[in-house]
Structures are given as structure tokens and as C-alpha cells.
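Yeah, one chain of the complex is gone here, protein chain that is, but the others are all in their spots.
So, chain A:
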Amino acid sequence: MKNLLKTSVASLALVAGANAAAAEGNLVLYHWFEYIPQELLDKFTAETGIEVTMDTYDGNEAMLATLKAGAIGTYDVAVPSDYMVTIMAGEGMLDTIEDGELKNKGNIDPEWADPSFDPGRKHSVPYQWGSTAFAVDTAKYSGDVNTTDIIFNPPEELSGKINVLDGQGELIALASLHMGIPQCSTDRDQLKALNEMLQNAKPHWASFNSDTAKEVLVSGDVTAGMIYDGFSAKARAELSTLQYAFPTQGYVVWMDSVVLLKDAPNRENAIKFMDFLLEPENIAAVSNFARYNNGVSSSAEFLDADLIAQPENNPPAEAGAPAFVEVCDEATQAVYDQIWTNLKK
């Protein structure tokens, strides 16, 4: 026993020594759960000698709340979605990346180099992007799936067999596309109609679940369910009759971006990490893991062939226009919050 203890202490000391030798400092990452392969973090450490510490969150709002509650200054980078980048920039939580700091900035796909949520990419680099719509089990429902009626005005046979995401942003954005109204409407008649439409749709829904959105579809608990495209691809791997829908009314798109946080304790390492993620091979590894698209066009050669070909990544010609979740002003948002409370009361 004593010997064992000695050996472990010795090996611990060795490990600690090895780390100290290699230490080029640290990087503290605040990231979504299950969204980056461990091997990629190991590769970053091997290449740069920077030790990575990662905390995870399960929602944009949860991340914002944590940072607001005093965690600014703890983390170097976070990975908010499009609308949350706008919000965080507005709150002054992001640091600016100076011109020339990122040597791989040119790798960013021109389509994502100047997005509406971060003009000029002053605070962020692209991570992954995809869409949010819904999937339907075609073994149980044979009608047309490419319409938002599946969720908001479902045919009799789907009633009570629908799961929606438990997130105000995505659900209300899709509902607005369904009705053909702006996402941050100030028109009272439109807002009343939206409220009423959701109230009428709710009795057809079995549940509001985000965490288990994939699982309820695969298990057959529901026949149709709102879901992110990458999750849908994973679900389809387990239940081949699932079809991801691209509604003609339009669908929600999102892009998660790596942002440089204000007061980052290891700012230099954060920049290195962003450069690392802009290397085509590295960002492709994330895509192959998470099954989403990325914002580096030259990464295509490193992507799994089936990822490029998968139906979730290839909207049909008749699909409606993709739309980001929009950021409303305070007064408008208050009405949408009220609609959401009405829906869940």
C-alpha cells in the first residue's frame, strides 16, 4: 500500500512536471455540451502547449445569465448563437479582434465573413451553422412534410404526436414564418393572431422538449418533432424513416460563433484558439463530430462524404427562405414574453 502510494505520488509529480515544462499558459473555454471532440482539444494542446479548461452550458440564455452574474473575466471564449452575439455585443461583453490579429481570417467563407449579427466579424469567428425545423417519421405519416402546418395546424393523424422545442426563440420564429409575419412585429393584430394561433396549436402537442428532441422521435413517442438538422441526422441514423423537413414557408437558420470575451484572462491564447479553429482540417473535425456545416469553405475536402450528401444539408429547390432568429427591442420583446407565458401557463 505504502509503495503504491509512493509510486502514485511520484507519477503525479512527473505529470505535473511535464505539464509545467510544456505550459504555455491556459485557455478557459465556455462551450455548449457535447459540441467539440476531445481529440481536437488534445491536438490544440499538443500543438501549442496551451492547457484547455472547458465549462459547458445547455442554452444561450443560461450562458448569458452566468456571464452576467459575474463570470466575465473568468472565460476567454464562448460560443453563442447568432442572435446572442448581437445581444452580448450590445451588452458590452465582447472584446474586439483587431485587424491582422487573426492570421487565418481569410479562411472564412465570404458568405459568413460579414454576417448581420456581427458586421465585419469584429468579435467572432464562425463555428458551426445549421437549421432548425422539424422531422417526421414517414413510416407513420405519408403526407407532405415540407410545410409548417405539420406543427401548427397538424392533420388529425399527427394530433397529440408532436414534440416542440422548449425554447421561445426558435418556436416563435418558426410560428412567425408559418404565419408570414415579421419576427419582431409591433402590429397588434398580427401579435394577437400569433397568440391565438399558438393557443390553438398547443392542444395538438404532446410535449415541449429540447434535451430529448432526438430521443422522442427515435423511440416513437412522437411522429413529428421540432429539431436541429444535425440532431435530425443523428436521429435518422437510428430510425431511417425519419425525414427532415424544409418547409415552403421558410425555416430557421442559426450560426454559432466563437467570440472573444471582454476581460479574457488569456487573450493571446484565445486568438490562437480561434486561428486553430479556422484551419480547414480542424473545423472539419468539429463538423464530422457534430454533423453541422461550418463557415470555412476550404474544409470540404476534410469532411465525411456522407455529411456533405446528407439530406439535412441539402434543402430542396422549393424550400422557403432561411431566417435567423431576430433580436427585438425591449418593448416588443415584452409582448413576445407575454405570448410565451400565455402558451405555457
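Points to keep in mind about this one:
We take it that contacts are C-beta pairs under 8 Å (C-beta built on N, C-alpha and C of every residue); 3 or more make two chains touch, one makes a residue touch a chain; residues count from 1.
Here is the rule we go by: contacts and distances are computed from a predicted model.
Of the candidates "Copper resistance protein B", "YciI family protein", "Spermidine/putrescine transport system permease protein PotB" or "Quinol oxidase subunit 3", the chain left out of this view carries the UniProt protein name "Spermidine/putrescine transport system permease protein PotB". Screening A:105, A:122, A:202 or A:267 for touch with the missing chain picks out A:202. Only one of A:50, A:64, A:94 or A:135 touches the chain withheld from this view, namely A:64. The residue from A:169, A:250 or A:280 that touches the chain not shown here is A:169. The residue from A:108, A:224, A:319 or A:339 that touches the chain not shown here is A:339. Interface residues of chain A with the unshown chain, by the touch rule above, are 59, 61-62, 64-65, 68, 87, 91, 166-169, 188, 191-192, 195, 202, 205-209, 212, 219-221, 330, 333-335, 337-342, 344-345.
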